[in-house]
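The complex appears here without one of its protein chains, the remainder shown in place.
Each chain gets a letter, A, B, C, D and E, in the order it is written, and its residues are counted from 1.
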Amino acid sequence: MPDVKKFLYVNRKAPYGTIYALESLEVVLIGAAFEQDVSLAFLDDGVFQLTKGQNTEGIGVKNFSPTFRALGDYEVTKLFVERESLEERGLTEADLQEITYEDEDDDWAEKPSIRVVSRAEMAEIMADQDVVLSF
Amino acid sequence: MPDVKKFLYVNRKAPYGTIYALESLEVVLIGAAFEQDVSLAFLDDGVFQLTKGQNTEGIGVKNFSPTFRALGDYEVTKLFVERESLEERGLTEADLQEITYEDEDDDWAEKPSIRVVSRAEMAEIMADQDVVLSF
Amino acid sequence: MSTLHTVNKSPFATNSLTSCLNHCREGDAVLMIEDGVYGGLSGTAVAEQVAAKAGSVSIYVLRPDADARGLAQERMLEGIEGVDYAGFVDLAAAHDRTQAWL
Amino acid sequence: MSTLHTVNKSPFATNSLTSCLNHCREGDAVLMIEDGVYGGLSGTAVAEQVAAKAGSVSIYVLRPDADARGLAQERMLEGIEGVDYAGFVDLAAAHDRTQAWL
Amino acid sequence: MKFGVVISEGPYTHEAADTAYHFVKAAIAKGHEVPRVFFYHDGVNVSTRLSVPPQDERHIQNNWTALAKEHDIDLVVCIAAAQRRGLLDQNEAERQGKDANNIAEGFRISGLGQLIEMGIQTDRLVMFGD
Partner (left out) sequence: MKFGVVISEGPYTHEAADTAYHFVKAAIAKGHEVPRVFFYHDGVNVSTRLSVPPQDERHIQNNWTALAKEHDIDLVVCIAAAQRRGLLDQNEAERQGKDANNIAEGFRISGLGQLIEMGIQTDRLVMFGD
């Protein structure tokens, strides 16, 4: 067994209507301490988790979307978002939060964490994992 | 307020994967004692609740499908099943259990409780209720 | 005699909105709540289906739920009206019955 | 390197099966469990979509779940194989990873 | 007007108990009556007094208990659904030989008849679930 495994967190559900998005993020944050090779996949309604401008005051529920912007601090820097899922939902990358990380191998240059990929690329990413956790 | 209200139980979910079908039936059985005008609607995956030959031994869960055949004894005699929902699922009326009741207004003649209706008819039935309970 | 239908599921995840639209009648109202609010978005794979019904049926979106998800009212299809919880209550009172498409 | 995909939702209720089929690759296996077994039925609105994948991907149905729902194996699409829980375990062991389409 | 409300999903897991809460508050603010809220399916889980949500989150059970007290709302938890899921009041716990109970103040356990009765006695029934 390799020392470092590839973990993929698959997010296919919208935020707030159900708790899966929030509790997925809680696993990601805890999992970061284990120094595995972590990627996050956002497809189907999971892409809605990353939208800008979420304001949960009216529903009285905590807005957890700012936490995505902190993922870089936890060295979680690979957020794959499926283009087809965005398109079906009338979204573009401009509707998503800007999420960045500082690349320690490149003089701490600030780089985007979100990478929009095609459905075929998403399938390849999924097929390249050791452990797939679905939320 | 009328003494007798029209109650419709709307069943749109498949049995066993989730508990809604079973717990809907429990409401219907208790509700029968209240002598209201009761109808049951089966549409979308709800039509799967009525299939013949269910055998739950392998999953270790109680088979509650025989209870539908007892509904007549509770004077629950109107089970509306949507034809389009059957068709989309590759089913015909012959795939459903035979469910009958004895008509006290017709010399206790045995009559079928299941009435297959079109989607438009189902919409009319829904629009003719006082209380709609969704499962 | 008319019905207030509530839809609380994303139309991209489940068939609840489609089934609701297939069964609601002229003069009925459809209120999108919780994850159902995504059904009101313009430019989506289901927008045409929703727009086609918007003539005979009044369609509403619960703004607190849309706001939570970052969906401004101007992203909604034309003719879809935003309401708050008080508006939800008014709709439930104004129609003869409520049917939840769970 | 291949994946066992599990689908536990009815294809008539949610988009899980469609999304799974859109993402599985040649040599992968799809196991329909729980309410997912309805996806194996022949003559349905989704049968063609499933049959189209059945060449490049092996499709299985968990028989105890199909039996519970009254779905005899002969109602399943051609090429879909029935397995029991032991067969489920074998499939999970034989593929490099398992991905659940919840 | 009298509204009856049904909650069919558990707290935090689904938004149903939150939406219902806002709906009931709005209905009362408009002068309507909400004599009863019925908890069914996983909705019975709202009634546990043992939940400890994070400090910065709403406390769903506390909110319902407070609202019920303020406006005299009958919070009824379905006994059959509650037994399956491990929600018991003191009486039920004793009757079932269980060493603990977990129902919060303001909720009472009763039968499904209370749901039908609510349907009969209210002008509108509104369901929140999954």
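Methods note: contacts are C-beta pairs under 8 Å (C-beta built on N, C-alpha and C of every residue); 3 or more make two chains touch, one makes a residue touch a chain.
Computed from a predicted model, the values in this text were never measured in an experiment.
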item: Chains still shown that are in contact with the chain withheld from the display; value: A, B, D, E
item: Contact footprint on subunit E, counting only the chain that is left out; value: 10-13, 41-42, 45, 48-54, 57, 61, 83-88, 92-93, 96, 98, 100-102
item: Hidden partner interface residues of subunit A, rising order; value: 1, 5, 7, 19-20, 23, 26-27, 30-31, 33-34, 36, 130-134
item: Hidden partner interface residues of subunit B, rising order; value: 16-19, 59-62
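The rule we apply is simple: only the chains that are shown with their structure count from here on.
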item: Number of hops, subunit A to subunit E, where each hop joins two touching chains; value: 1
item: Pair of chains joined by more contacts [C-beta pairs], A-C or B-E; value: A-C
item: By mean Cα position, the chain sitting nearest the middle; value: C
item: Chain centre separation in whole Å, for subunit D relative to subunit A (CA means); value: 27
item: For subunit C, residues that touch 2 or more chains besides their own; value: 8, 12-13, 15, 34-35, 64-65, 84, 97-98, 100, 102
item: Touching two or more other chains - residues of subunit B; value: 44, 131-132, 134
item: Those chain pairs that satisfy the touch definition; value: A-C, A-D, A-E, B-C, B-D, B-E, C-D, C-E
